[in-house]
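Comments concern the structure below.
All protein chains of the complex are present and in place, except for one that has been dropped.
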Amino acid sequence: MTLSVNDVKRIADLACIETSESEAQATLGQLADIFKLIETMQVVDTSSVEPMSHAQDVVQRLREDKITESDQRDLYQSVAPQTEAGLYLVPKVIE
Amino acid sequence: MFNASLKQLSTQLAERKISSVELTKEFLQRIKTLNAEYNAFITVNEALSLAQAQNADQIIAAGQANKLTGIPIAQKDIFCAKDWLTTCGSKMLSNFVSPYDAGVIERFNQIGAVNIGKTNMDEFAMGSSNETSFYGPVRNPWDVAAVPGGSSGGSASAVAARLAPAATGTDTGGSIRQPAALCGISGIKPTYGLVSRYGMIAFASSLDQGGPMAKSAEDLALMLGVMTGFDARDSTSLQRDSEDYTRDLEKPLSGLRIGLPKEYFAKGMSKDVECAVEQALDEYRKLGAEMVEVSLPNSQLSIPVYYVLAPAEASSNLSRFDGVRYGHRAKSYDDLNDMYRKSRAEGFGAEVKRRILIGTYVLSHGYYDAYYIKAQKVRRLITQDFVDAFKQCDIMMGPTSPTVAFNIGEKSSDPIQMYLSDIYTSAASLAGLPGMSVPIGFGDKNRPVGLHIIGNYFKEAQMLNVAHQYQLVTDWHQRLPTGID
Partner (left out) sequence: MQWEIVIGIETHAQLTTQSKIFSGSSIAYGAKPNTQANTVDLALPGVLPVLNKGAVERAIKLGLSVGAKINSPSIFARKNYFYPDLPKGYQISQYELPIVEGGCIKIQTGETEKTIHLTRAHLEEDAGKSLHEDFQGMSGIDLNRAGTPLLEIVTEPDMRSSTEAVVYAKTLHSLVRWIGICDGNMQEGSFRCDANVSVRPKGSETLGTRCEIKNLNSFRFLEKAIDFEARRQIEILEDGGSIRQETRLYDANKDETRSMRSKEDANDYRYFPDPDLLPLEIAESWVNQLNDALPELPEARRSRYMTDFGLSAYDATVLTSAREIAEYFENTLERLPGQAKLCANWIMGEISGRLNKDDTEITACPISPTQLAALLSRISDGTISGKAAKIVFESMWNGELDQNADAIIEAKGLKQISDDGAIEKMVDEVLAANAQQVADYRNGKEKAFNSLVGQVMKATKGKANPMQVNEILKKKLQT
């Protein structure tokens, strides 16, 4: 696998992180090294192995359908960058 | 008093020889004096701590004290604590005063323990040296030129410098065990699912696990009793009967089968570490344990697997930091997308961004099977290795870290070298197994060495027993860094 600067920019875009040309260049070198390390796992034969998503073999527990929460808007919005009339404000959303 | 065990402190409090307020003030004073040197705490809030101490004194007076009531505990800044600044070591959350308590914080509050402050950590728990913190590197009390390890480096440093009697940490690939080893203290990462992840800011959900860091195995047992327990708000929390982790501390070790994974002794370990580990194993032989060679053939792949899975989960877990509802928002931007991109670029540090990019890449179209699914498959092989090995032994031992603490700045520009710090600890994380580190002596530059103990699932009491018996016949865990007195 060879990673290009364009790959770095594309994933930075997907991750919504502003990345300058020089940052992308620098990151490319580091990621290339890391992926070299990661590639070492490709040598193992895993054709008959099930992927493991969780550390424990347990199943999802279900919550009873009950309302347990009450309005705490003021508390929660006390940490918000910008609110008005109970709404979180963001730069105009264009649909 | 600052060097007393939790049990001793508990007795002193119960016998009213000291009040929680006095005890809390003593530790606050120590922090005031020494934190500038170690940078172990991000936030200290005397008013909040003392209010809790006053409350604890009332609980004690009412005769309703639990073992840890009134005892100051340092909390890793990854745990959300109501009214406390909770930064996770990041600029992103440098203004986040949590409106709620994590499950772990609640448990300490319920028994009247005192939150003595929030400890420094690698940003979003991503790091093995505590150098990625937005709040600056933490220093190792044994040598301020050295890193304390990470990501729970602030907690490790705080306990080692006796700025707190005990602390909490979290471990995703070694973040409790490695700093415990590098700072000469004890720490345990329990079986995945025992400690609630609710309110513990997520790094890699399927690996993250909270646990205690303290001066001794006995202290860990008391802390673990408070920290573990079912939490309905965490779907991965396990429903099990509560345990007294001190119950087996005094059991003799004769006949204990200690598995030595040959891969951990083959190469990579530095001479000084190897020497300390061999001495510790000798001590165990003297205690009546027998050594069994076991094999974990896929364990050398745990770092590659870890660096696919943890960043993948992290890349998604950290998407919520977008500058909309809390946290850092860029001052100027052109539009919505620019606001996201700038807020995240400014709010996250280099290592966090690096991991988000790795994780985004391995999940992206065309790479998912080759990286993410492949890593999940190898994860199963690594786990199966442990299952097989535990058929031949009761417990496993090896080095916690390949070297003693390195110098600040030594590896910070070389991510790969940094990642390899967790070479011995990440496999147990992937398997969800409990792991712990106990101090077993000193290596180069008189820096501490830790012994890594891996237990089978839910064998925390046995691991603490194994560590405690060692600590009964050695005094490494009681050594103090110079200047700490």
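Some observations on this one:
We just call them A and B in the order they show up, numbering each chain from 1.
Just so it is clear, a contact is a pair of C-beta atoms (placed from the backbone, for glycine too) under 8 Å apart; a residue touches a chain by one contact, two chains touch by 3 or more.
All values derive from a computational prediction rather than experimental measurement.
Residue A:71 is the one among A:21, A:45 or A:71 that touches the chain missing from this view.
Within the set B:248, B:263 or B:313, the residue that contacts the chain not displayed is B:313.
When the missing chain is restored to the complex, the residue among B:2, B:100 or B:265 that touches it is B:100. Residue B:204 is the one among B:13, B:204 or B:464 that touches the chain missing from this view. On the side of subunit B, touch with the chain left out of the figure occurs at residues 79-80, 86, 88, 93, 96, 98-100, 102, 197-202, 204-206, 232-236, 312-313, 315-316, 318-322, 324-326, 336-337, 340, 360, 363-365, 368, 372.
Where subunit A meets the missing chain, the touching residues are 14, 16, 53-54, 58-69, 71-73, 76-77, 82, 84-95.
Just so it is clear, only the chains that are shown with their structure count from here on.
Between the CA-based centres of subunit A and subunit B the separation comes to 23 Å, rounded to the whole angstrom. Subunit B makes touch with subunit A in their complex at residues 95-97, 99, 192-193, 206-207, 232, 235-236, 238-239, 298, 301, 303-305, 307-308, 315, 319, 322-327, 329, 333, 335-342, 344-345, 348, 353-354, 356-358, 360-362, 364, 370-371, 373-381, 383, 415-416, 419, 430-432. Interface of subunit A with subunit B (complex): residues 3, 7-8, 11-12, 14-19, 27, 30-31, 33-34, 37-42, 44, 46, 49-56, 58, 60-61, 63, 72, 75-76, 78-82, 88, 90-94.
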